[in-house]
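Scroll down for the structure; my scribbles are underneath it.
Every protein chain except one is present and positioned as in the full complex.
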Amino acid sequence: MKLLPMVILNGLFFMAPLFLLVGMSFSGDAGATTAHYARFFADPINVAVLRDTIYLGVKVIVFTTLVGYPVALLFMLLGPTGRRILLFCTVLPMLTSNVVRTLAWIAILGREGVVNNTLVGLGLTSTPLQFMYNELGLIIALSQIELPLLVLPLVSVLAKIDRSLWEASTSLGMNAWQTFVRIILPLSVPGLIAGWVLVFASACMNFVTQAVIGGARLIYLPQFIYQEVNTLYDWPFAAAIAIVMLTTIGIVLGALTAVGRNRRINVYA
Amino acid sequence: MAGMEMNRRDLIRFGLLAGAGTLVAPTLLRATRAHAASEVVAAVFPGAWEDMFQSVVGPALSEASGNELVLSPALASDQLGKMMASPSSPPYDALLMSPGQSAIAIENNLIEKVDPSLISNWANLSDPSFQNEWGPAITVQLDGLAYNPEKVRKPKGYGDLFSPDFYGKVAFTGFKSNSAVMAWIQTAKAFGGSEQNLDPLWPKLKEYLPHVGAIANDMNHQQSLFQQGEIDVMIASTGNVARLKGLGVPIEFVVPEEGAPATPVNIHVAKGTKDPKAVHAYIDAVLSAKVQEALQGAPLENFPTNKTVPLTPAVAAYMSREQLATFVYLDWNNINARRGEWTSKFDEVVRQ
Partner (left out) sequence: MRSASKNDWAGLSFNAVVIVLGCFGVAIMVLPVVVGFMMSLTAGNTIQFPPQGLSLKWYGNLLDPAQSGRIHAAAITSLKIASLATMLSILIAVPAALGMAREGRRFAFLEPFFMLPMVLPTLVFGIAALMFFVKLGVDPSFWLVVVGHTVIFTPLVFRTTVAVVSQLSPTLGESSMILGASRAHTMRRITLPLIMPGILGGALLVFMSSLDNVSVSLFLADARTNVLPIRMWRMIEESLDVRVAAISGVVIAVTFLLVVTASFFGNLVPKQK
């Protein structure tokens, strides 16, 4: 019963418009057609771009986990004041608008940006390095925005892990690494899954950052969709691409959730 | 968030209220709208355009006809999208767009022809081409090149952008923006192509890619890069240049040797508007000498189409009425028919 409001919200205001889109994606001049889907898969570039988009999501997951998990562990190491400061740092990326964030990245990663000026100043390189308009720069920029999505659920889950578990494991002779791998990591899986789902979805979909930091030479699926919608006005084709993307990413999310579900979940409420 | 119980009860109460509001509000809004018949919902480009329309056109309209102007800031592409999504209940009464979008609006049956007899300033339009049956031109935008005179030499034209002098300093942008499409057509012409045939452009572009400063996502991003000193040459309209110059950015406009593309900005009457007479009054107000003079002021510095308005020196520096004929006017029906193909080709060429 508790699921009902969300089922209604999604069913009425999301699935209904979505069905409209599905209908549109099969619409042609002469009745129903799969031509838009055929057209999408006929061009190898489209398929490659779809693959790149998924890969981008995966790379951002890997990167955010690599630096985000330690942030969450750092949180556990700190006292109340330290935690508050760290939490403030974690929500900071969400407090700056997309627009300002983007300009800041140009100032940091650009040809005449902070990083390059520092490198040149230190004599580490004579010509400015390229950080913008390549995948590395894009992954870093995306990670900045997506990190809170990973760290917040992770912290709330890690905080629930009983401290006595840490102590018990050390008294059993496990060192910090073993404790982490055998106890903390498995227990934090729900938090990780939550974070991964959110990070993956938004990294794949973040059109503005993809477009501005990646430039027009790195192409991901949202850009195709926006082009068809806003420039070429081929809405049936745009709908078809959107459905392909939704399905593909939906499958990845479903798989991630299924991994997380192999655990006993129970609550009294 | 101390007293959790309090909060929860409040939340629920609030939620119920919000839910009820969701159901009731649209009905109420409709009722109020029906009463205010002489309200014109006009789409206008956001920013400086909106400011000027708010402070000058609004009062002019209510003075002339008693109608109230409600401005809805939106880019032409967004106006078109919103119109296409709700044709049965047009979200605007009047639209503001360039021929690229106008052609699609006409094709999709979203706008109506205007009735010149309801527009007293119709006869004051300085050029017959401004007296468009689908809605008059209120200004003309001129496109060309912009460069930073402190850092690079003056580029001669579109073809010249590919010169080694500008390696790493030029930004290009794709077929998303109308200005960029026109620039690519002119560039193709420099390499032996034509308005219908951009084939000579693609190998040149491919070859040039290693030297490109940036392929920006859109015109605005390009301007941000310019202003941050990341690039020094780009395509731009006189409006873009005037604005950046006003902010103290070192920038100059160049009329390219291949010819500068010009595009009018037209007002259209949305199909299904409730009070066409009021919309015509709005159009008339925008064409009036007072508003056209304001259109010329900083930071817009737009060319007035009303011939009774003398050009300010700032506007005249970019274009005079006599020069109008020397600019390049492209066929947007042709462009729209080929735009999809060009867009895919461009993506394919520049993709890393």
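Chains here go by letter, A and B, matching the order in which they are written, and residues are numbered from 1 within each.
As a convention for this text, a contact is a pair of C-beta atoms (placed from the backbone, for glycine too) under 8 Å apart; a residue touches a chain by one contact, two chains touch by 3 or more.
For clarity, every value in this text was computed on a predicted model and none was experimentally measured.
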Chains in view touching the one left out: A, B
Identified contact with the non-displayed chain, of A:V62, A:V99, A:L185 or A:V259: A:V99
Residues belonging to subunit A that touch the chain removed from view: 1-3, 5-7, 9-10, 13-14, 16-18, 20-21, 66-71, 73-74, 76-77, 80, 83-84, 86-101, 103-105, 107-108, 114, 140-141, 143-144, 147-149, 151-153, 155-157, 159-163, 166-167, 169-170, 174-180, 187, 190-191, 193-195, 197-198, 201-202, 204-205, 207, 222, 225-226, 229-230, 235, 238-239, 242, 245-246, 249-250, 253-254, 257, 260-261, 263, 265-269
Touching residues (missing chain, whole complex) on subunit B: 1-2, 4-5, 8, 11-12, 14-15, 18-19, 21-22, 25-26, 29-30, 41, 46-48, 50, 70-74, 78, 81-82, 85-86, 88-89, 91-92, 220, 223-224, 227-228, 243, 247-249, 299
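Just so it is clear, only the chains that are shown with their structure count from here on.
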Computed distance of Cα centres, subunit B from subunit A, in Å: 33
Touch list for subunit B against partner subunit A, complex: 77-78, 80-81, 84, 104, 168, 172-176, 209, 213-218, 221, 224-225, 228-230, 339-340, 343-344, 347-348, 350-352
Subunit B partner contacts - residues on subunit A that touch it in the complex: 43, 45, 103, 106-107, 110-112, 132-134, 211-212, 215-219, 224, 227, 229-235
